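Have a look at the structure below before the remarks.
Only one protein chain is missing; all other protein chains are in place.
Chain lettering (A, B and C) follows the sequence in which the chains are written, and residue indices restart at 1 in each chain.
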Amino acid sequence: MTKARIAVVATGAYLIGALSGTVTLGQDKWYPSRWGANDQRGAANRLTPAKVLDAKAMMTKGAVYQLGRVYEMGMPLFGSRHYSLKIPYAFPMPGKNQAIYHDELISGELGQIGTQFDGLGHVGIGELFYNGNKRSDFAVADGLKKLGIENVGAIVTRGVLIDVAKYKNVARLNAPYSISVADLTGALQRQKVEIRPGDVVLVHTGWGSLWMKDNATFGASSPGISVAAGEWLASKEVVVVGSDNWGVEAFPSQDPNVSAPVHQLLLAKNGIYLHENLATEGLARDGVYEFAYIFAPLRLKGATGSPGNPIAIR
Amino acid sequence: MTKARIAVVATGAYLIGALSGTVTLGQDKWYPSRWGANDQRGAANRLTPAKVLDAKAMMTKGAVYQLGRVYEMGMPLFGSRHYSLKIPYAFPMPGKNQAIYHDELISGELGQIGTQFDGLGHVGIGELFYNGNKRSDFAVADGLKKLGIENVGAIVTRGVLIDVAKYKNVARLNAPYSISVADLTGALQRQKVEIRPGDVVLVHTGWGSLWMKDNATFGASSPGISVAAGEWLASKEVVVVGSDNWGVEAFPSQDPNVSAPVHQLLLAKNGIYLHENLATEGLARDGVYEFAYIFAPLRLKGATGSPGNPIAIR
Amino acid sequence: MTKARIAVVATGAYLIGALSGTVTLGQDKWYPSRWGANDQRGAANRLTPAKVLDAKAMMTKGAVYQLGRVYEMGMPLFGSRHYSLKIPYAFPMPGKNQAIYHDELISGELGQIGTQFDGLGHVGIGELFYNGNKRSDFAVADGLKKLGIENVGAIVTRGVLIDVAKYKNVARLNAPYSISVADLTGALQRQKVEIRPGDVVLVHTGWGSLWMKDNATFGASSPGISVAAGEWLASKEVVVVGSDNWGVEAFPSQDPNVSAPVHQLLLAKNGIYLHENLATEGLARDGVYEFAYIFAPLRLKGATGSPGNPIAIR
Partner (left out) sequence: MTKARIAVVATGAYLIGALSGTVTLGQDKWYPSRWGANDQRGAANRLTPAKVLDAKAMMTKGAVYQLGRVYEMGMPLFGSRHYSLKIPYAFPMPGKNQAIYHDELISGELGQIGTQFDGLGHVGIGELFYNGNKRSDFAVADGLKKLGIENVGAIVTRGVLIDVAKYKNVARLNAPYSISVADLTGALQRQKVEIRPGDVVLVHTGWGSLWMKDNATFGASSPGISVAAGEWLASKEVVVVGSDNWGVEAFPSQDPNVSAPVHQLLLAKNGIYLHENLATEGLARDGVYEFAYIFAPLRLKGATGSPGNPIAIR
């Protein structure tokens, strides 16, 4: 650890990495990735047949939870993103059987609205994205030339829910509460569940209860994991970190001089995906802390993320 | 008229086709549905925890197959549908950590392009759709008021692949070859696999090998199941019928005076979903005829269908 | 005036038409149009070379006023309409001269947002639109088969501004003030300007001063012309009625039991176009009451309206 690095830690600005040494935002070298300089899949490389069988082992009751929210006009949207769905007039088909069909016309930033799965081309650090890919080398108008969401593949693995709201004895964490490592470990201990490499971890904050109830409050800020908690999860070698808020991490950040540091930490430095705006309330309600998590991103060529309806099965 | 056919007629459920072997969709009473006059989910009602555990039992090796094709500009599109994906300039975020993010802007008839899952609001018979819903009662500009894809829920069940191409000893069936009941039963017998209520059935025709190789031929016509084969599958009480072609059924139809009769039969009369443009070649190549089929349609409020990346696990 | 008609007047619901007898919404026959049963252009038929020369005569100073507002994200939108503009990454071109270009990606209900020109396929009376066209005969998914905006052609004619706000000694009329015939005639007399057949009439209410200043108030209601005023303008044989509000007419209507009666009166019954969200403040400020009005709708095949930047020249 260089002197410069210590200085950074001292400012409190980039308190990332530490004992593990793998996940810092400062001077240290965070690429090439542990999966090689040409890897585009990041933590999806942790998915194996063994993890699929781990997931299988969770399916004890045959109960399925939909973790995806309904996509609808009027839902919370970040920044200048939009979502529109319209039904054009029906198309009659020729023939005496009077076949007629409907389509739907959809427009929007589809990988980054509603329940959304962030791919490795979504967030970068300056000009650098996952595996040190320079923005100018892969970001083009017709779809990302690298790190597109089509590279992820299907995710079938063990999932763990950490109900931090319950651990803190609230229905909903306040914003911008920054979830600490102790919150995660404490809740896991209470839940008697451990995280294993290749798992997906979902953090229940209760913030999702504002969805379509009070969109203004929902979007203005958010409780979420701290940089240290993100680092700890990265050290656990997870594949995806999800939550029932719009950014997984706390907004605004603890350090007022940074934006989205957990996105940078997980996506860019560790190749770990984010899953946002998840409907975790069913799992939380039923006390389901271990389950099969199944999500196959839409294979949108060159996209930064994917919409979808991930599921949990126990 | 075969004995099996008579049996079907006897159930009163599928009085389709007649002496001529083609559809007569007018006479018989096909609604209210067997799940009640208010049902909007059709064959998804066949999904139960027991079927989830059926699916679980298929997962013997932990191997996952992506059945969804890549969505990309230039892919085959039906009629006047379109698909566009663009990457706008990156958004820099405030702060000294130099966070920057990309979105993607997508426009298209998203439930009805590429790998697509047809919902019950997609195809009707004259003014009537599934469960006798009149078009004028539910089809409105801002999203279908009934039968929207958000009603389906997640599908986790046993899947069966019927490799008709292999059964006919060809890599790809010719168009518009109309797959008969005998083709299905013959192939199943050869494969030593049976269909059970609540299953998803995928029909491999080989037509999908033309995808992005010869789009003009791919879209001009198609081999697919006949009305009689659709009727037989309906009698098996399946949930979804999928295929590696763009319409599941043969185009043009055997009867030159009708369009999309299998769509009407399965969607409108039986509440059975269609899954089109599936990438079944991996399953066929590996001889995987039984598997867990998992697909959770995007919960697009009021949509006629859903894009997605369904998976098969064995 | 028949007995039935008197009854209608008595209910107060459809107090439309009167002395002129040409523009009623009740029992009377309002189609075929005066331009024949096959006409699709309505009052655009009043445009002639002579009217172009009328417009020419207005151009005394060579001063041009842009009457179109800026289209931008965040502008007021009616109902579930949307507007999105994004700049994708630049496209570099091959060659040593380093050519590179930008596009913009736009999505929205483009004929019906911002400054908008309503075509004859926009508003109907039950199932009937201009010239008695039945909705089921021309409204299809891929663009209106009749009455599309591409039929209008370019409009070059004399324009008249009626500054009702000034006449009422206010900067902005209150909502939902319903502008009377007396308001129009009084203001015209004060302005010493008359309306001639084939003119375009713009009504300045001051409501446009709320645009992008207080969008919530702007869109919640509106001052505008009454049914009687619309009828009077129709009797003057104008081509277009425009205003600096979002619907030309008062919202809500004087009669609480009707919606958009002036749209029906002008578009459906008289083939007279509406031009909404105009920036009339420049003309009002400078006291320009006569001018050349020039607008050529985008030739969007089968569209209900057109965006644009109409101009006034004096």
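Note that contacts are C-beta pairs under 8 Å (C-beta built on N, C-alpha and C of every residue); 3 or more make two chains touch, one makes a residue touch a chain.
Source: prediction; values computed, not measured.
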## Note on the structure
Note: the excluded chain touches shown chains A, B, C
### Message
Going by the contact rule already stated, which one of C:Asp39, C:Glu150 or C:Asp199 would touch the omitted chain in the full complex?
### Response
C:Glu150
### Message
Touching the hidden chain in the complete assembly: which of C:Gly42, C:Pro76, C:Gly121 or C:Gly159 does that?
### Response
C:Gly121
## Note on the structure
Filtering C:Gly68, C:Gly159 or C:Gly242 for touch with the omitted chain leaves C:Gly68
### Summary
Where C:Val52, C:Val164, C:Leu188 or C:Val288 are the choices, the one touching the absent chain is C:Val52
### Query
Can you name the residues of chain C that touch the chain not displayed here?
13-14, 25, 48-53, 56, 59, 61-64, 66, 68-73, 79, 81, 85-87, 90-91, 93-112, 121-127, 135, 139-144, 150, 153-154, 156, 253, 257-261, 263-264, 294, 296-305, 307-311, 313
### Query
For chain A, which residues reach the chain that was dropped from this view?
80, 84, 86-89, 105, 107, 141-142
### Query
So which bits of chain B touch the chain we can't see?
73, 80, 82, 84, 88-91, 103, 107-108, 139-142
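To be clear about the criterion, only the chains that are shown with their structure count from here on.
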## Note on the structure
Separation of the C-alpha centres, chain B versus chain C, in whole Å, is 46
### Task
Provide the C-alpha centroid distance between chain A and chain C, rounded to the nearest whole angstrom.
47
### Task
Provide the C-alpha centroid distance between chain A and chain B, rounded to the nearest whole angstrom.
29
### Task
Would you give the residues of chain C that are in contact with at least 2 other chains, written as numbers and ranges?
80, 84, 88-89, 107, 141-142
